[in-house]
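Shown here: the complex without one of its protein chains, the others still in place.
As written, the chains take the letters A, B and C, and residue 1 is the first residue of each chain.
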Amino acid sequence: MEVGWLYLIPLLPLLGAAFNGLAGRWVPKSWVYTVALVVVLLSFLIGFAGFVQMSGEEGTQFHETVYTWFAVGSLHVDLALSLDRLSGALVLVITGVGFLIHLYSVGYIDEDPGYWRYFAYLNLFVAAMLLLVLGDNLVAMFVGWEGVGLCSYLLIGFWFDDDAKAYAGRKAFIVNRIGDFGFLIGIFILFNATGHVDFAGMRASPLPYAVAMWAAGLLFLGATGKSAQLPLYIWLPDAMAGPTPVSALIHAATMVTAGVYMIARLSFLYVQAPGILALVALIGCLTAFWGAIIGTAQNDIKKVLAYSTVSQLGYMFIGVGVGAFFAGTAHLITHAFFKACLFLGSGAVIHGLHGEQDIAKMGGLKKYMPHTAITFAIATVAITGVLPISGFFSKDEILAQALNTSAFKFLTLTPDPTGPRLGFLGPLIYVLGTVTAGITSFYMWRCYLLTFHGNYRGPEDVHPHESPAVMTLPLWVLAILSVVGVVLVLPIHDFPWSWEHFTDGLFAHARGGAPGEYLPPLVTYGIAVVVAWVGFAGAWTLYKPARNIAGDVAFERATPRLRRALVNKLYVDEIYDVVVVRTVWRGARLLWRVVDAAIIDGLLVNGSAQLVAAIGALGRRFQNGNVQRYAAVTALGVAALVYLLLVRT
Amino acid sequence: MGFEGGPLLSLVIFLPLLGAVVVLFLPRGEGGLHKGTALVTSIVTFLFSIPLWLRFKPQVRGWQFEQKADWAPSLGFGYHIGLDGVALLLVMLTTLLGPIVVLSSWKYIQDRVKEYSIALLVLETAMIGTLAALDLVLFYVFWEAMLIPMYLLVGLWGSERRIYAAVKFFLFTFVGSVLMLVAIFWLWSDSSRAGGARTFDYVSIAQLSGALPLQAQRWLFWAFALAFAIKVPIWPLHTWLPDAHTEAPASGSILLAGVMLKMGTFGFIRYAMPLFPQAALDAAPVIGALGVTGIVYGSLMCMAQTDMKRLIAYSSVAHLGFVMLGLSALSPEAVNGAVLQMVNHGVSTGALFLLVGYLYERTHTRDLAAYGGLAKVTPALAAVFVVVTLSSIGLPGTNGFIGEFLILLGTFVAPMGTWSLPLLGSVSKGVLLSVIGSTGVILGAVYMLWLVQRVFFGPMRKAATHGLPDLSIREWLCVAPLLAAIIVIGAYPMPFLAASQIPANDLIARVRPRAALLPRPQGAQLMVPPGDAR
Amino acid sequence: MVGPVHYLVLAAILFALGAAGVVIRRNAIIVLMSIEIMLNAVNLSFLAFSRFPLVPVAPMQAGIYAGQVAVFFVIAVAAAEAAVGLAIVIAVFRSRTSVHVDEFDTLKL
Partner (left out) sequence: MTESVFFWIFAVLTVLLAAQVVLRRNPVHAAVSLVGAFFFLSGIYLLLAAQLIAILQVMVYAGAVMVLFVFVIMLLNLKEEEMGHERLTAWKIIGGASIVVTTGLIAYLALGNAYPTGLLRDMARTQPGFGSVKGVGQALYIASVLPFEVTSLLLTIAVVGAVVVAKGKI
C-alpha cells in the first residue's frame, strides 16, 4: 500500500541532527535536549501508529517512493521506504530504545561541553538506522548501512583528543568498510543478475545458483563487518571507547544487529544459497563461542559486555543461518532490550564512580546504587537464561532450530554429490551453542557479582552514588521490557503475540523442508536451564561475594596460560596488526620509495631528463667559443657537402 | 543547434580575460585593487554562467550555445564553440571555483599581486575555452594557454621546490600535447577525404574519423590519449602531480585539482574516444586496468606520505583512477558516473586543498608530524574538513558516493569480455576491474581518516597552538558553496546526471555499437565455488 | 683566350686564401682583412657572371646590370662591416689587451 508519511520517520531525526549540529552550539542546552528527544519520540509515535495500522492484517506492507534518487542506464534507484512487520518492529525498537537512551544521555552527557555534538550524532544515527531498516532497496539500505557506520565512527571517537579513542573510531570505520566492500560487490552481482536493486524486483527473478552463492556470501561479508562476526569482530570491543549510552544504542541494541536484519530481509536470496547459510550459521556459532570465552577474562565492565554482544550476535546468526529467520530476529529484539539495559546499567556504574570501568575496583555497589543493581540483575537473568524470561526463550529457540534444522542435510562438503553430507552441522552447532550458553552464564554472573556484590574495592576518595531519575527511569523501562519481552518468544503455537506467528509468511523458507525433531522441546529447555545454572554455579563458586576478586586469582593459578591469552583477547589484535595492518603500511611505504620515487620518478622521469642533459653536455664540448674552430668545422662541412653534392653525383 | 542565447558562451569565456586586461592597466602596488578586480570578474563570470545552466536543455541532442565564426578559413580553422552536457557541468564547476580560488589565497599572496591576478584570470579563460572549443586548433590554443599561467602560479608563488615542480609540470604536459598536435595535423590532412576543404572543425572531423582504418586510429588514439593521460594523470604518468600540488599555492592547487585534471578526462570523453572509436574500444581494458592500478596504487601512496598536500595529491590519482575506470567500462552507468565523479572530485578535492591551504596559512607547515589536536582549537575547520573527507571517501549521502557507486556498478556489468587468469579461470574483465577498484573504497577510508586523525584528533602537537583563529567569514564564504554542492549532489544528483546522459549515450553508441550483441557477464562467467551441490 | 672560367678560378683561389686566413690567423685585424678578401672574391665572381651571363639576356634590359649592382651593395656592406668590426676589435682590445681571436671565447658559457 502506498502511503505518504513514511519519510517522516527518518527525516525527523535527521532534522534534529541538522538543528543540533548547526545551531546546537549557540542555543540553550534545554533546546538541544528537547529537540533531540522530541524528534525521536515523534518518529516513535509515527512508527507506532503505522505499525498498529499495518499489522492489523497479515501481509500488509506500507510503501513509499520518496523520490528517484538516481537513474542511469538500466539502473534505477529510488529513495523508497517500506514498512512491513519486520521493519516495523525494528523501527519501534530503534526509536523506542533509542528514545530511552536519548533520555538517559541527558543525564549522562550533561556535563560534557560537547553535548550538542553528541545529540546531533545520536539523532543522525537514529535517522540512518531507520533508513537502513526502512529502505526498500539495497542502495537505500546501504546508505543507512554506511550512515550508521559514520555515526559509530563519530561517537566512538567522541572524545577525540584521546588518540586511542580516535583510533578506535577509525578502526571501527575501516573494519566496517572492509565489510561494506563485500556488500557493495553483492549489490553489483544482484543488479547484474536481476537488473534490479529493489527487494521486490530481486525477489521476482530467480538466480543461478553460483550467483546466489556469491551475492549471499559477499553480503554476508558486509554483515560480518557491521555485526562484528569472525573475522571482523575486532572493532567492537575497541568501540567501547565511546560514551556508554552510545555503546548501548549502537554497539548493542541496533547497529550491530543490522547484519542479522539484512540477512532476514534478504531471506529469499539466502535460501537460494544454502551453502552460505551453513557458513552463516557456522561463523555465528564460532563467534558466539569465541566472544564468550574472551568475555570470561575481561575486567573492563564494558569490554565484558562488548564480548557478550559479539557472542549474542553470533547466536542471531546461528538463527538466521539455520533458516529460522524468525528466531534470529526475535533474539535481535529481546537482545536489544536486555543488552541496552546492561550497557546503560554499566554506564550508570561508570557515571557513579566518576569514570571507573575496571570491575576489579568496584564491588558492593548494590548498596550505593540499588536501582542500577536490580535492573542489571534482571537483564543478566534475561541474557543468561537462568529463569525463563525473554532471553531464555529466544536463545533456546535458536539452539533448538539449529539442532533440528533440515537446511544442511542435503549439502555436501565436496562437489561430489555422493560425498559426505553436512547434516551433522546442526547438532554440532547446537552442542557448541549450548556450551557457549553455559560460558555466557558464567561470565555474566561473574560480571554482576564482581560489580555489585562483595566489598567496595575502589579508591577511598570516590564515593559511589546512584544516578538521577532521568537515567534510572530508562533502566527500569528496559528491565521491564526484558521481562515482558518474553511474550514475543513464548513457545506457544498460535499465540497472538508470538513473533514466529506474527512474521509468518514474511521470510522465505530454507530448502530441505520443515525441521525435524531430534529432542523434544521440554528436553532442550531442561538442558538449557541446567547449563545456565551450571554457569551460574561456576561463577558463584569463584566469585561469591565473600571472595571478591579472589576468583580471578584462582582462575589464573589453575590455567595461567589460557587466562593470560584470554585477558589479552587471544592476541587477535596483535596478529592482525602484524599480518595485515603493518604489512599494508610498510608495503605502501616500500612501494612509494621503490616504485614511485626510485623507478618512475628517479629512473624514468628524471632519468630521461638527465639523458637529455648528458647529450647536451656532449654537444657543449663543440661549442667552446673559439670562433676559428667554428669556421674550421664549417669549412669541413662545406667540403663534405661539395663532395656529396658535386663529386658523387 | 543554432544560435540561441547569443554570444553568452563567448562572454563567459572571455570575461575573465577582459578582467585580466583591466588589471593590466591598474597601477602597480594596489594589491587589494587587483585582487578585487579579479574577484569581481570571477563572480560576474559565474553569474553569467548561471543562465547557461538554466537555459541548457539536457534532453536535446547536439551542441548548445553554439557559435561559429571564421578565423583563418584558408587554413581550415575557425572560432567554433558550443557545449554539451559534460562540458556544461565542467564549465559550471570552473566558474564556481573561480571566485573561490581568488578568495582562497587572499591574504597569503602578497607579492606580485598584479601578475597573480592576471594569471588566475587568464587561466580561467583558458580552461573554459578548452571546454567550449569545437575546433581543434582553438582547442589546442586554449589547452596550451592553460599551461603558462599554471606554470607561473607554481613557479612564482609556490614554496621551496617550486622551480623543479613547475618545470616538471610543464615538460610533462608539454610532451603529451606536442604528440597531440601532430595527431591534430594528421586529422586535418585527412579531413578532405570526403571532398571538402581541409578543416580543423571538430564536428566535421568527428564525422570522418570513425571510418579511419584501425591502424591509423590506434596511432592517433594513443597520441591524443598520451596528452590526456598525462593531464589526468593516469598511472604511471602521475609523478608530476604530487610535486606540482605540493609546491603550488592553495589557489593553484585548487585549480589544478578542481579543473585542470578534468581536462584530461574530458579530453578522453570529447576527443580521444569518440574520434577513434575502434581504437578506443580496443584500448578500453588497458585503460581500465591502468585506472584500477591508479586507484590502488594512489591510495597506497597516500598511506606513505608525511606531507599533507602530497597526500591529497596522491588521492587525486586514486580518484581520477575511478574516472578512467568508468570511462573505459563504456556502460551508461559507468560513463555517467565518471562524468559525475569528475565534478565530485573538483568539488571535494578542491575543498580539501582549500582547507589545507587554510591550515598552512595558520601553521606554516604541511608536515603531518607537526599536527594533532587541531579540532580543539578550530572546531569549525575540523568539522568542515571531516565533511569534505567523507565526500572524498564516498560516503552515501555525499556526492562522492554516487560517482563511485555508478562507476563500480557500471564497470561490473560492462560487457568487456573476459580475461583468463591463473587459478580463477575465465573472469569477466568488468567484474575483475570493478572488484579490484572497490578495494579503493576501503583504502580511501584508511588514508583519509588517518589524515583526519593525525591533523585534528589526539593531543595537541606543535602546530596546534592556542589562539589559532577558526574559520573567518571570508573562509566560510569560500567553503560554503562547496559544502552545499557536496550535499546537494549527494542527495539529489538527477539534474547533474541528466546533463551527461545524452553525451554519454552517444559516446557509448559510437564506441561500442555492438554492445547489445555481447552478453552481460552472467552467473556462468562468475566463478563457481567449491562445495556446490544442487 | 681568357674565358669566364679563368675569372671564376681566380675568384675561388682568392676566396680560399681569405678563408684560410680566417681559420688560421690569430690576429683579429688580419682576420678582418681576410674577410675583405673573401668578399672581393665574391665580387669577382659576380662581375664575371655579369659579363658572361649563363642565361641569354635581351639587349638593354634592366637585369643586365644586376651583377654589378649587387657588387655595389656588397662593397657598401663590406665598408660597414669593416667599420663595425674594427670598432669591436678596439673595444675588445681595451678590455682584454689582446687581439687574438682564440682568446675571445666567452660564448662558451
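Going forward, a residue touches a chain if its C-beta (ideal position, glycine included) is under 8 Å from a C-beta of that chain, and two chains touch if they have at least 3 such contacts.
Note that the structure is predicted; figures quoted are calculated from it, not measured.
Student: Let's see if you follow the contact definition: name the visible chains touching the chain that is missing.
Tutor: Touched by the chain not displayed, across the whole complex: A, C.
Student: Across the whole complex, list the residues on subunit A that are touched by the chain not included here.
Tutor: Residue positions of subunit A that touch the missing chain: 628-629, 631-633, 635-636, 638-639, 642-643, 646-647.
Student: Applying the definition given at the start, please give the residues of subunit C touching the unseen chain.
Tutor: 1-10, 12-21, 23-27, 29-30, 32-34, 36-37, 40, 43-44, 47-48, 50-54, 56-57, 59-60, 62-66, 68-69, 71-73, 75-84, 86-91, 93-94, 97-100, 102
Just so it is clear, only the chains that are shown with their structure count from here on.
Student: Chain contact graph: line, ring, star, complete or other?
Tutor: If you draw each chain as a dot and join those that touch, you get an open line.
Student: What chain sits nearest the middle when you go by CA atom centres?
Tutor: Smallest centre-to-centre distance to the global C-alpha mean: chain B.
Student: Measure off the straight-line distance from the CA centroid of subunit A to the CA centroid of subunit C, and report it in whole Å.
Tutor: So the centroids are 95 Å from each other.
Student: What is the distance in Å between the mean C-alpha positions of subunit A and subunit B?
Tutor: 36
Student: Residue numbers in subunit C touching 2 or more other chains?
Tutor: In subunit C, nothing touches at least two other chains.
Student: Touching two or more other chains, which residues of subunit B qualify?
Tutor: Subunit B, residues with two or more chain partners: not present.
Student: Can you list the subunit A residues touching subunit B in their complex?
Tutor: Subunit A reaches subunit B through residues 67-75, 139, 142-143, 145-147, 150, 153, 157, 160-163, 166-167, 170, 173-174, 177-178, 180-181, 184-185, 187-189, 191-193, 207-211, 213-214, 217, 275, 410-415, 417, 584-585, 587-589, 591-593, 595-596, 600-601, 604-605, 609.
Student: Please give the residue numbers of subunit A that touch subunit C in the complex, ascending.
Tutor: 623-628, 631-632, 635
Student: Hey, which residues of subunit B end up touching subunit A in the complex?
Tutor: Residue positions touching the partner: 168, 171-172, 236, 238-240, 297, 300-305, 331-333, 336-337, 373, 375-376, 390, 395-397, 401-402, 405-406, 408-410, 412-413, 434-435, 438-439, 441-442, 445-446, 449-450, 453, 456-460, 492-494, 497, 501, 520-524, 526-534.
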